[in-house]
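The other protein chains are all here in position, but one chain of the complex has been omitted.
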Amino acid sequence: MIVFAIASVTSKKMLRSVIYLLFVLCGIAGIYFLIDYNFLAAIQLTVYAGGIIVLIIFSVVLVHHIEMELELAKRSKQILVALACLIGLGIFLTTIYAHPFNVVENSVTTTTKDIGYGLLSYETGGFILPFEVISVLLLASMIGAIIIAKGKKLTDKNDTTL
Amino acid sequence: MIAGISIYEILTVTSILFFIGIYGFITRKNLISILMSVELILNASVINFVVINKYLYPDMLQGVFFSIFIIAVAAAETALAVSIIINLYRQIASVEVKDTEIMKY
Partner (left out) sequence: MDVTYTILIPLIPLAVFLLLGIFSQKIKPAVSGIIGVAGLSTSALLSFYTAYQYFFVHGKVDGVYQAIVLKTTWMNFTDTLKIDMGVLIDPISVMMLIVVSTVSLMVHIYSRGYMKGDDGYTRFFAFLSLFSFSMFGLVLATNLFQIYIFWELVGVSSFLLIGYYYTKPSAVSAAKKAFIVTRFADLGFLIGILIIGFYTGTFDFETLNTVNHETGELALNWASTSFMGLSVITWALILMFMGGAGKSAMFPLHIWLPDAMEGPTPVSALIHAATMVVAGVYLVARLFPMFYFVEGGYALNVVAYVGAFSSLFAAIIALTQTDIKRVLAFSTMSQIGYMMLALGVSKYEGHDGLGYMASMFHLFTHAMFKALLFLGAGSVIHAVHSNYLKDMGGLRKYMPITNITFLIAALAIAGFPLTSGFFSKDEILVAAFEHNKLIYFSSVLVAGLTAFYMFRLYFGIFWGKDTQYKHAPHESPLSMTLPLMLLALVSLFGGFIPFSKYISADRVGFEAHLNYPLAAVAVSVGLIGIALAWAFYKKENNLADKFSNAFGVFYKWTYHKFYIDEVYLFVTKKIIFNLIAAPIARFDKKYVDGTMEGIGNKTVVISNKIKGLQSGRVQDYAFGFIAGVVVLAMVFIYLWTN
């Protein structure tokens, strides 16, 4: 997964970098499967691997960049950024490893039913409110995407009819 | 929990993914590549949530729910980002970062 991620970020061809990202996402879904969060893995595959990758591929096609060679940043910049990232990584890892995690051994399988109940329950600990908010958010983003991507011509055309 | 793999290793993996995403975000010159790096970052953080939930608090499901929300939000944000890129492409006929530098000195 890490190999694919690095390849995605440093690849010179656009399409290849998208495909590597797809592989990364599939790898992540695999992790979810291993953890027994089957519902989540399914969502991951559907939304991310299916929806978003397709979206990105469409946009790449739309801006005619599939065949193009992408240019990379200057060598100095790469090294500098890599260095900063490595330092950051070091900090993260030191923090993580210094912390004693109380790992609880179990093998509970979470069913979709449990997730459904949790998502829509009214009692305390329920997630109905965020659920509704997310749905509104998705609606808003859809409308927003349409408006932004519409452009001027369509507005002029639809002026008389609306 | 996955047999034989401790939490530290998974957290290490997700951290590496996170930083690869950051590296890509800063280094790439194509707007869409930047978008993909952002996806990487988001995904890394989602795994974090899920793994901690599974390993430390198996009876509660907050992590799962939260990761569902994160995925939804990421999807919405990607859609919007793509539409903005399309619009920008119409204006300046390019998706290179260096052509969006109007706000510089």
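A few remarks follow.
First chain written, first letter: the chains are A and B, and each begins at residue 1.
The rule we apply is simple: contacts are C-beta pairs under 8 Å (C-beta built on N, C-alpha and C of every residue); 3 or more make two chains touch, one makes a residue touch a chain.
Keep in mind that this is a model prediction, so the values were computed, not measured.
Checked against the full complex, the one of B:I26, B:I52 or B:L88 touching the unshown chain is B:I26.
Residues of chain B in contact with the chain left out of this view: 22, 25-28, 34, 97-98, 100-105. Listed here are the chain A residues that touch the chain not shown: 81, 84-85, 87-88, 91, 94-95.
To be clear about the criterion, only the chains that are shown with their structure count from here on.
Inter-chain spacing, taken between the CA centroids of chain A and chain B, is 5 Å. Of all the residues in chain B, the ones that touch chain A in their complex are 1-2, 6-8, 10-13, 15-24, 26-30, 32-33, 35-37, 39-40, 43, 46-47, 50-51, 54-59, 61, 64-65, 67-69, 71-80, 82-87, 89-90, 95. Touching chain B in their complex are the following residues of chain A: 1-2, 5-6, 8-10, 14, 17-18, 21, 24-25, 28, 31-32, 34-37, 39-40, 43-44, 47-48, 51-52, 55-56, 58-60, 62-63, 65, 70-73, 77-78, 81-82, 85-86, 88-89, 92-93, 96-97, 101-108, 110, 114-115, 118-119, 127, 130, 134, 137-138, 141-142, 144-146, 148-149, 151.
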